[in-house]
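Just passing along the structure, written as structure tokens.
Take a look at subunit A:
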Amino acid sequence: MAQEHCVIIGNGPAANQAALTLRENSSDTRITIVGQEPFPHYRPHLLPEYIAGRLSQDDLCVNPPAFYKECGIKVRLGQRVVHVDFNKRELVLDHKEVISFGGLIIACGGKQRIPEHLQVFDDLMLTLKTPADAAQWIEQLSQVDSVLIVGGDLTSLSLTKALLSLEKRVIFMLNEDSFWPVPLCNELSEKIKHMLTERGVEVIKAGRIKRVTRVSDRSLEVETDNKTLRVGILGAFFGMTPNVKFLARSGLDIERGVLVDEYLQTRFDLVYAAGDCAQVYHPTIKDYWVSIGYQNAINLGKVAGLNLLGGMLSVDASPESIFFIDGIIVNTSWWTEF
Partner candidate 1 sequence: MKTKGKVLREGVHRIKESGVFDIRSEALPTWCPGCGYFGIHQGLNNCIQKLGLAHHKVVIVSGIGCAGRSLFFTRTYGLHTVHGRTLPVATGVKTANPELTVFAVGGDGDGLAIGGGHLPHVARRNVNVNYLLFDNSIYGLTKGQPSPSSPVGMKSKASPSGTIDKPLNATLLALTYGASFVARLFAGDPDSICRALIEGVQHPGFSIFHIYTSCVTFDKEFKTWANLKKWVHPLPQDHDPSNLRQAFDRVLDDEFSVGIIYKRTDIDK
Partner candidate 2 sequence: MPVVDVTVEVCGMAGDGTIAAGGLINEAMSDGGFSVLAFDSYPAEIRGFGRCVTRSRIGNEEIVALEDKTHVLISLNDEQARSRVPFLSENSMIFFDSNPAVYVREDKSLVSELDPEAILFGMPFNDIATASAGTTRGRNLTALGCFAAICGAPPDLFRAVIIRKFKSKGEKVLQTNLRSFDAGFDYALENFSNRIKSIFLISDKVGGPKKVLLSGNQAIGKAAIDAGLKLYFGYPITPATPIMEYLATHLPALGGRVIQMEDEIASIGAVLGSYYAGTRAMTATSGPGFALMTELITHGVMAEIPAVIINAQRGGPSTGLPTKTEQSDLHAAVFGGPGDSPRIVVAPSNVAECYHYTVKSFQLAEKYQTPVILLADFYLDNRVENLPMPEASESEKSGSNVLPENSLKGSYRRYEITESGISPRALPGMEGFIFSATGLEHTQTGVPDYSPENHMLMTEKRHRKITGALGDLPSPEEFSSGGKLDVGVIGWGSTFGSILEAVTTARNRGLLVGGLKITSIFPFHESVIRAFMNRCSEILIPELNYVGQLANLIGYIHSKDVVRLNRVTGTPFPPSAILEKIEYLVQVGNE
């Protein structure tokens, strides 16, 4: 049944796929995408290339602006949803605008995770998810020549390659037990350590960071329990966590992400979640699954779109091999809490 107004929160791959699916299957529904970042839908995994200067900001864009006008999809950028009221079926934006919706797809994706004990230093760290982050990297890289990467996840690997191409000194504090999104077995961690050192990256043993202080606008001092380092930039790469804090008051079931059944439906009817922010129970791994990766986001977006229009598709639970970086195959599509 066509909804009079379907709203999609988020502007990532899942959100865009869901919008297209809705449009393909229902020509008269009013569709609105509400994206938090002021940038059109971009490819996050190309950001390191943008930092390395091999790509321009426009190359990151997936669809030209006219595309959305043709499909009759209204896109609202740089506007954050701050609350959703499910009995009134209204959502509130951060500039106090109230939008009523018939159907809703929550596809707001994830945000960079910073462990609690480091949160107090988060203004001294750089992460990488949005073009705005990338612009900050570019600006600071122009003044510094050394970068310390803490934690370690797939983005940090591709960023390290970009930093090396900019002749920056990279120190990598590798977590022994985990390399997001998978727990590390020795063999995989050796392979990563080898790959890094082979490229000239100084890999050091991970300690608990006790304090980070800014010494000058070009250098930071990082104090761990066994050493003190002076670096230009401190990059925090502890993987992603669903960006669903704004739904805390809405009565929606949230654990890490938005808890949905296998049809990606939440507790409220005509309200679905898709992409990195959805958390669905995964019978084979017998645990809750928060999908990551571009392809999964596309699939979940499609499923959510079809189901919102009355379909009953269940999520394809077989994890695909999604990551293949420099001979390291990471065959997973889920991540653990560590």
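In picking the candidates, the idea was that all candidates are chains of the complex that A comes from, given by their letters.
Please note the rule applied: a contact is a pair of C-beta atoms (placed from the backbone, for glycine too) under 8 Å apart; a residue touches a chain by one contact, two chains touch by 3 or more; residues count from 1.
Bear in mind that the values here come from a model prediction, so they are computed numbers and not experimental data.
In the assembled complex, subunit A touches candidate 2, while the other choices in 1 or 2 stay out of touch.
Taken in their complex, subunit A has these residues touching candidate 2: 38, 40, 65, 68-69, 75-79, 92-100, 132, 135-136.
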